Each structure stands twice: as structure tokens, then as C-alpha cells.
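The complex appears here minus one protein chain, its other protein chains still in place.
Per-chain residue numbering starts at 1, and chain names A and B are given in the order in which the chains are listed.
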Amino acid sequence: MTQRSDPSRLFYQPIVAVLTVTSLVLTVYVVWLSLRDLSLMRAGRDTFVGFDNYIRFFQDSRGLWALWRTVLFTVLATSIEVLLGLAIVLFLDRHFFLKRLVRTLLLVPIIMTPVVVGLTWRFIFDPATGMANYVLSRLGFSAMDWLGSPQVAFYSVLIADIWQWTPFVILLSMAALDSAPQDPMDAARVDGAREWQVTWYVLLPMLRRAIAIVALIRAIDSIKAFDLFYIMTRGGPALSTETLNYYGYVLAFTNFEISYSMTVALILTVFTNFALLAMYGVLFPKSGERP
Amino acid sequence: MIRRFFFYVALAILMVAVLFPLYWVVATSFKLPRDTFAMPPVWLFEPTLDNFRKVLANQTFIRAFTNSFLVSISASMIAVAIGSLAAYGITQQDAVRRRGQEKFILSLRIAPALVFVIPVYYFAVQLGALNKHWLLIGAYAFINIPFAISLLITFFDDIPRELRDAARVDGAREFAIFWRIYLPAAKGGVVATLILCVLFTWNEFFVALTLSGRNTQTLPVSITSFLTFQGIEWGALTAAATLIMLPMLILGMLVQGQIVRGMTLGSVKG
Partner (left out) sequence: MAQLSIREVAKSYGAITVLDQISIEVEEGAFVVLLGPSGCGKSTLLHAIAGLHDIDGGSIVIGDKDVTDLPARERDVAMVFQSYALYPTMSVRENIGFPLKMRGLNAEAIRDSVDRVAAVLKIEPLLARRPRELSGGQRQRVAIGRALVRDPKLFLFDEPLSNLDAALRGDLRAEIKRLHQRIKRTMVYVTHDQIEAMTLATKIVILNKGVVQQMGTPYEIYFNPANLFVARFIGSPPITLIEGEVARAGTDNMFLLKSSQSRIALDAKVPQSPNVVMGIRPENISIVPAQDATLKATVDLVEPTGPEDIVTLNVEGHSSVIRSPAGMAAQGSSVGLNIDLDKALFFDLGTGLRLG
């Protein structure tokens, strides 16, 4: 039914207009800022500098290292969370006592306030009184300076992130498994497939879409990760855990270099878009295939 | 038989790994200082409520709790109210128009919060609004609206099209269809969306860190005040953390059926 003025459009057009306008205004403002050299240290005396800030970024070793760390963190966090999550899901894919309870409990890491998660792991990683070193000592290894050593700190934050978000992959895959038809797997068994072949040839391909979605979401969230880095290490020690997002924050709120901070933020946004498009292309290869 | 045994052992290890941090936070909040730092760790200890007493007597914490409560619920209700209207409108459109709208909404998720925060911060400083609640509520509502719209679209999609057609034949106007038919039918989804918005806002840190003032600090920010220069007051910290997480754990359990759907914006139905 096509009416000239479909009244249902009025329901969303206002807010979408507001969102569009706001986004545009913000984008324009941020871009404008990035083309100037605004710093709150010299308030009111900012000039137009064109692409200087962008050029500065590509010569800024601290910024480039931050970008590298972002990439590394995103790749490691996403792939480990997805693979580990899948492994656990397959492990749990059977009827067992208390399955519903387990499913509920898997929510806990996701619901826990990220700041609290960071603090908890900070305690666990405490060199003197933390569980991590205690477990190591019981197993016969020497204590590690989890958060104080520039070589290790990055991976400690990674561990905390993996702990918090792998359950998300698990729950999501479980949901996808629930709605997957059982018959094709029975058909495979009758067709001569062993259990691992049933999993490999039939079950995992059916999960492909769900896994792709969760990988996408985790990747985007990993690029923007902030809370854990702030609480556990404040970007240190010696900048070893400073990601690009964190660097942008430092630039704005510690150095007060607003323009440069906005430049970094824009570069991050562009980077995220590219990553998104690339992942989209890889995960949903067929053109026209609706994900 | 043996295989089942190993399965349950592995399962137990998994559950310990998943739940240990929560256990540790809650347990430590009940520990006396000497037990907190005991090495090797103490499993059986004499519980105390001192930490909780200390935290609940702390004005900053109480104020932060009120702030979190106020901001989360207000922002979420605004977001869900506006979001449900928008979601209803979008679900009634034809596929082409819809894809366009949905893509736009999703694209808002990509930029880092920094891009949003700096201009707003600037703007807030001009208006002297840094210490005002409405700034946070407005900011969070703005951030939550796209999320609410995306999620509510999936819930409204579950409602058969025929209901709207039947109502139109019965003479109902658009808003009446929305108010009397879609909303009640999607009640569970609306509540779930509301709770998820509250969850997200309550736990959110970055926006609160940058846009809240002394009087409007929310809980995640206030908890950092326990990280003093002298070292970390773990007892009070864990007590505060427990109190922060408790409402969310309860809410989370209420919507557990919808969490997967919520976090994937409906791409995967949970």
C-alpha cells in the first residue's frame, strides 16, 4: 500500500534527522579542528595548518607505535576469543546436567563492569599478593612482573580482555547452534561421517555467519578498547600498553593538544572503517550474499 | 563413564576460570585487611562487614551511586522511548529504505567515543554544564538511541505484519497501532532493550570519565578514587565493586535470554 505521505515515516524521520545532523556537525567540527593547531595551552591562538597534523602523525613514532599496538591487540584479542570460544562451544555441545546454569553463569564476565574487571585482574596480577604469581609458584615457575614489565604488560591486559569477552563468543555460538537444524547432522552421520567430520563439514559451516558477526563486533570494540588500558596500566609501563585510542585520550586530556588529538581520533575512525570493510569482504565473500 | 568424568572435571575448571574474579571480588570485600593480603591466599576466613560500612559511609560513593542510578535510568528511558518510535517507523518501510536507515544507524557505532566527547566537552565548558546531570543524561541518551533503535527493530520484526494490517482495516491510526498493538506485543523486547541500555550506561567509563564533574560522577569513575597515592585500599574497593556490580548482575540475569540478541543487535537471535 503506497500512500503519498506514509504517516509511519514521521516516527523515525525526526530522530534520524537529528542523528544525521548531529553526526555531520560533529564530523565537520572534528575535521575542522584537525586542520588547525588548537591546543588548550595556547587557547585562542590557533591557526589553520592544513594537513600538518596528519603529516605529523605519520612522523610521530609514539603515534605509529600506538597504531601498531592497536592492530596487534585487535588481531590477537579477536582471533583468540573466537577460536577459544568456538572450542569451548563445541566442547559444551552436548546434554549435560546443569547446562542451563552454566549458560547463565557465562554471562558474568560480560556483565561485570569493565572497570571492576580491570581492577580485579590488577589484583590477580599483583606481583606480591596476586593469584597469578601464587599459581605460578605452586607450579614451580618464578614470579612474573605482569603489569610492571613493558614486555609482559600488554599481554596481561590481553588476558583480561580475553577473559571478559570469550563468554560472549560462547553464548552467541550457543544461540546460533540452538537455531541450527539438527537433521543435516543426522544426515551426515547416516552418510558415513564420523563425529569430527560432522562437526567440520556440517556444523561449523552453519555457524559461519554467527561467528563472522561476533568477530566483526569484537574487532571494532577491540580497536576502541579503553577501560582496561586505563585501569590496569594507564597506558604504561613505558607506553607499552598505549593503544591509539588511549593516545588520543592522553593528547586531549593530559597534553591538551586538542587538534592533534582529533587528528588521531579521525585516523582511528578511518582505520576502523577500513578494517570493517576488509573484514566484511573476507567474511561475506559472495557479492550480493546477504549476511 | 570415564569420559563423562573428564568432561565434568574440564567443565569445573572452565567454571572456576569464568567465575574466579567475581568470587575474588566478593570474597575480598568481606575480608579483614590481614586476610586480604595473606600469601598464600586464605580460603576460609572470618568475614567482616567493615569494608561495606566504610563504603556506605563514604559520601562520594553514595552520591556516585545516586548519579549512576539517575543517569542510567533516565538516559535509557529516553533512548527507549525515542528508539521505539523510530524502530516502529523503520520496520514499516519497504526493504530498500530500511536497509539504508539500518546501515546509517549501524555506522554510528564505528567512531571512537573520543570524537564525540571532545566537542561535547568543549560545548559543556562554554555552558558551564560540566557538573550538571542533564549533560550526562543527554550524552548517554544520544549514544544509546542508535543501539535501542537497532535492537528494537529486531523485536518489532518478530511481530507479524498481519497485525498491523488487521488494525488498519479495523480503523486504527498509525500511533494507535504503535501504542496499542506493537508495544504490548513487543513488551518483553522493550523491557530487555531498556535493561540492556541501563546495563551499558551503568558500566560505561570513558564518557563518564570525561564528561562528569565532581557532583555528577558515576560509579565506575568514583571507584578510581580508591586508587590513592598511598596504594590501593583493596577492602573498600572490592566492597564498592560488589555494590556496583550487584544490581547489574541481577538485571543481567533477568534478560539473559536476550543478551546475545542485544549484543549483536539482533543479527543472531539469542
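Here is the rule we go by: a contact is a pair of C-beta atoms (placed from the backbone, for glycine too) under 8 Å apart; a residue touches a chain by one contact, two chains touch by 3 or more.
Owing to the predicted nature of the structure, the values given are computational and were not obtained by experimental measurement.
Peer 1: Who does the absent chain touch among those shown?
Peer 2: Looking at the complete complex, the unshown chain comes into contact with A.
Peer 1: One chain isn't shown here. Among A:Val135, A:Ala187 or A:Leu277, which residue touches it?
Peer 2: Result: among the candidates, A:Ala187 touches the missing chain.
Peer 1: Considering the entire assembly, which residues of chain A contact the chain that has been omitted?
Peer 2: Residue positions of chain A that touch the missing chain: 181, 183-184, 186-194, 197, 201-202, 205-206, 208.
Just so we're on the same page, only the chains that are shown with their structure count from here on.
Peer 1: Within the complex, which stretch of chain B touches chain A?
Peer 2: 7-8, 10-11, 14-15, 17-22, 24-25, 28, 36-41, 82-83, 85-90, 92-93, 101, 104-105, 108-116, 118-119, 122, 142, 145-146, 149, 173-174, 178, 199, 202-203, 205-206, 209-210, 219-220, 223-224, 234, 237, 241, 244-245, 248-249, 252-253, 256, 259-261, 263-264, 267-270
Peer 1: Which part of chain A faces chain B closely enough to touch in the complex?
Peer 2: 6-13, 15-16, 19-20, 22-23, 26-27, 29-30, 33, 88, 91-92, 94, 96, 102-117, 119-121, 123-124, 128-129, 131, 134, 163, 167-168, 171-172, 174-176, 179, 210, 213-214, 217, 220, 223-224, 226-227, 230-231, 245, 248-249, 252-253, 258, 261-262, 265-266, 268-269, 272-273, 276, 291
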